[in-house]
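Left out: one protein chain. Kept in place: all the others.
Going by the order they are written in, the chains are A and B; count residues from 1 in each one.
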Amino acid sequence: MQLPRHWRLNKQRYALEGEICTHCQAKIFPPRDICPDCGEAANTPLAFSGRGQVYSFTKVNQPPASHEEQAPYTVALIKLDEGPTVTAQLTDLDEDQQSVEIGIPVEMVTRKLYSDGDLGLLIYGYKFRPLIEHA
Amino acid sequence: MITKSNPDDILIAGIGITPVGEHWSKQLRSLALEAISAARRDAGELVPEAIYVANSLAPVLSSQTQLGALIADFAGLRGVEAYTIQAAEASGGAAVRQAYLALQSRQIDVALVVGVEKISERPSAELEDALVMSGDADYEAIHGVTTAAQAALVMQRYMHEFDLPEDAFAGFCVNAHANGANNPLAMFQRAIDEKKYAKAPMLCPPVNMFDAAPIADGAAALLLTRAGVFPQTPAHAQVRIAASSQATSTLALHDRPDLLSLSAASDSANKAYRLADIQAKDIEVFELHDRFSIFAALSLEACGFAERGEGWKLAQDGSIRPEGSIPICTFGGSKARGDSSGATGVYQIAELCLQLQGRAGGNQIPNVRTGMAQCLGGTGATAATHILQRVDDS
Partner (left out) sequence: MDQTRAEPSIYQPDRKVGIVGYGSYVPRYRLPASEVARIWKGGGGTPIQEKSVAGLDEDVITMAIEAARNAIKRAQIDPAAIRAVWVGSESHPYAVKPTSTVVAEAIGATPHTLAADWEFACKAATEAFQASIGLIGSGMAKYTLAIGMDTAQGRPGDALEYTAAAGGAAYVIGPADESLAVFEGSYSYTTDTPDFFRRAYEKYPEHGERFTGEPAYFKHITAAAQTLMDALGTSAGDYQHAVFHQPNAKFPQKAAQILGFKPEQIQAGLLSPKIGNPYAGSALIGLTAVLDIAQPGDHILLVSYGSGAGSDAFSLQVSEALTERRNRAASTQLYLERRTEIDYATYTRLRGKLILK
């Protein structure tokens, strides 16, 4: 059971909290202490909106043991509207109604990522789904 | 290109290779010793003063760390300085680089590099968890990506951006298996044609079963020394390391500024070309990273053999075949010879050396003098590149 490891990522997992570099305005997710673009210190928090597009995707049919109970599932690279790209599962898919394609807009939802066995911690975090439109 | 010997040259003095496969009855230490013994025999029983073990998975799959001391102890080399060098699937090349640097420093005169992995210890689903540790644990692995899924994410985008036909990558598998058929140590020794590739079941779309190398147990060893130390009448043609380099890129796939460009591979290859004072066109044989066919295509592009988005064409038009302009995977590569994760980089250099020495048997490419070997860690976060040249005296 890796309790501190997951707890310390709560803000990133629940709210996509990253950083903005005050020197070069680069938007960074996940947060890191040095801006990968300009090399200066980057510490100012920035919550991403959760909107983005599918940059690439694939289906996992032979999962690792840790994720066996979830198979099959779709993983994707999501390019967030603000710039950074994240790895995440796509969820709430119904491929009969709408197939996944590169470029479709998606939104962040908070879902169960992983459960450390029947006795362990439930880890929640970001996944993405095709937009559910509303007026 | 004729290369004259120089006493400061770092030479590959001996080679030992075990077949890649499911060695159920062999422990990691025994498998390593098999390769080491063969390499020492090949080198005229040189005694190593330092041991570099290339291994990525033993701590997770075999609950074993400190392989340097383990192997030194088991191989009759108690007391010798020894380490594990780990850079995921680039461990092999990285270990050779460390041996190279130590020899160049002159503090070490003879170095042993042994790549060894025991893959068959665990069920495949547990292996998948271990393999994906080469990515970002908190931002990639936690989402359930596998190494095949990561390759698929890259391949999917590549095929989308360049609008490729479904069987664009068939040539890599066909080449690997045709070459593997001539390699008695290969895991798969039967040819596969385009039709079979087209019918292969999907792993993670668009990666199909024949786009992915089989992964199994293996050990390969090299003895390296400086030319000034080596016996005067070597049993085989001498091969020197003309360049050794390593570079890194972002760990996570999603952080790559350009998903379809292996910047660590190109940085490392360009450094190596400069060090060897040659260009890409001078490379006559390339043992590249073909754990997944997409990485073979991207490696060719990264190392200057094809433009961006055109690496796959070299497979399509036969350029990568033994008779082509840039032969790759001449012993079968990861795809047919078999992949052994952290040990693969050592296999590549061993096979390249055999090519340059004229000892490649049925896979021999005539008159090759200069070749390159490159292995990548994970999805390309580490690249270790070596350029080898045959030394001709007299």
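Please note the rule applied: a residue touches a chain if its C-beta (ideal position, glycine included) is under 8 Å from a C-beta of that chain, and two chains touch if they have at least 3 such contacts.
Computed from a predicted structure; not experimentally measured.
Asks: So which of the visible chains would the left-out chain be touching?
Replies: So, spelled out: the chain left out of view touches A.
Asks: For chain A, which positions touch the chain that isn't shown here?
Replies: Answer for chain A: residues 10, 14-15, 69-70, 89, 91-92, 94, 96-97, 109-113, 118, 122, 124, 127, 132-135 touch the chain left out.
Simple rule for what comes next: only the chains that are shown with their structure count from here on.
Asks: Starting from the mean Cα coordinates of chain A and chain B, work out the distance between those two points in Å.
Replies: One centre to the other, that is 33 Å.
Asks: Please name which positions on chain B make contact with chain A in the complex.
Replies: 123-126, 128-129, 132, 136, 138-146, 148-149, 152-154, 156-157, 160, 202-207, 250, 252-255, 259
Asks: Can you list the chain A residues touching chain B in their complex?
Replies: Contact set of chain A toward chain B: 5, 9, 30, 36, 55-68, 70, 73, 75-77, 84-89, 102, 113-114, 123, 125.
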